[in-house]
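With one protein chain withheld, the remaining protein chains of the complex are depicted in position.
Here is chain A:
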Amino acid sequence: MKNILEVRDLQVAYGAIQAIKGIDLHIREGEMVALIGANGAGKTTTLKTLAGLLSPVAGQITFDGKAHAAIKSYDLIRQGLALVPEGRGIFPKLTVYENLEMGAFSRTDGKDAIQADIERMFGIFPRLKERAFQLAGTMSGGEQQMLAISRALMGRPKLLLLDEPSMGLAPIIVQKIFETIVEVVKGGVTLLLVEQNARLALQTCQRAYVIDGGRIALEGQASDLLHNEQVQKAYLGE
């Protein structure tokens, strides 16, 4: 399997403060990879950089064989890279249906294909179908997260960047959302998952990176990391 994403010595700074001090990672096509770490470790910064919302100070990112830096941020989704932002970031004053349409904004394969995909999303998340013409902001947190994920999938991404899907949700809802994520990913999407809930992330994904202080502290198979003493102490609270 070829690498869909390769990151080499990535450094990102907010002004004088360097948040990412040089990380290397790679994701193979069809893989589910988790990026876990404590607050302020640099998880979201990494993801934002990958989504083109921040520009790196140094390092190279290669996405799908192309130099990431050469792709304009608004073109990334067209190239197959979608982000589900932290805190969901849906459009609260557009309807659920319109949110999904926005997800397909950069697609050029016609209304019918988009319509078919919206129906597909409604199939995956029946709750969204019930609420299709309701303003997205009036839905519960869990429903909004479902919408955020479906909206990103509407862009038909090759690589999905998921930022803290469990944030602020009840455990039972989180469970459900993760089950769906796994299902969706099996349909041919590669996933990079950023999570605070390390146990859940490690149980879901195949491989994982542990980020600490802007550097990769550990990497390996998720099942190995789950039993790693260091990880258990620091992130799993055992």
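Assorted remarks:
Please note the rule applied: a contact is a pair of C-beta atoms (placed from the backbone, for glycine too) under 8 Å apart; a residue touches a chain by one contact, two chains touch by 3 or more; residues count from 1.
Here is the rule we use: contacts and distances are computed from a predicted model.
The listed choices are "Amino acid/amide ABC transporter membrane protein 2 (HAAT family)", "Galactose/methyl galactoside import ATP-binding protein MglA", "Cbb3-type cytochrome oxidase assembly protein CcoS" or "Protein TolQ"; the UniProt protein name belonging to the chain that is not shown reads "Amino acid/amide ABC transporter membrane protein 2 (HAAT family)". When you scan A:43, A:151 or A:207 for touch with the missing chain, the hit is A:151.
Annotation: of A:115, A:140, A:203 or A:230, A:115 touches the absent chain (contact as defined above). Considering the whole complex, the residue from A:78, A:199 or A:215 that touches the absent chain is A:78. In the complete complex, the hidden chain is touched by one of A:13, A:38, A:57 or A:135, namely A:135.
If you put the missing chain back, the residues of chain A touching it would be 51-53, 72-78, 82-83, 85, 89-95, 97-98, 101-103, 105-106, 111, 114-115, 118, 122, 129-130, 132-135, 137-138, 151-152, 155.
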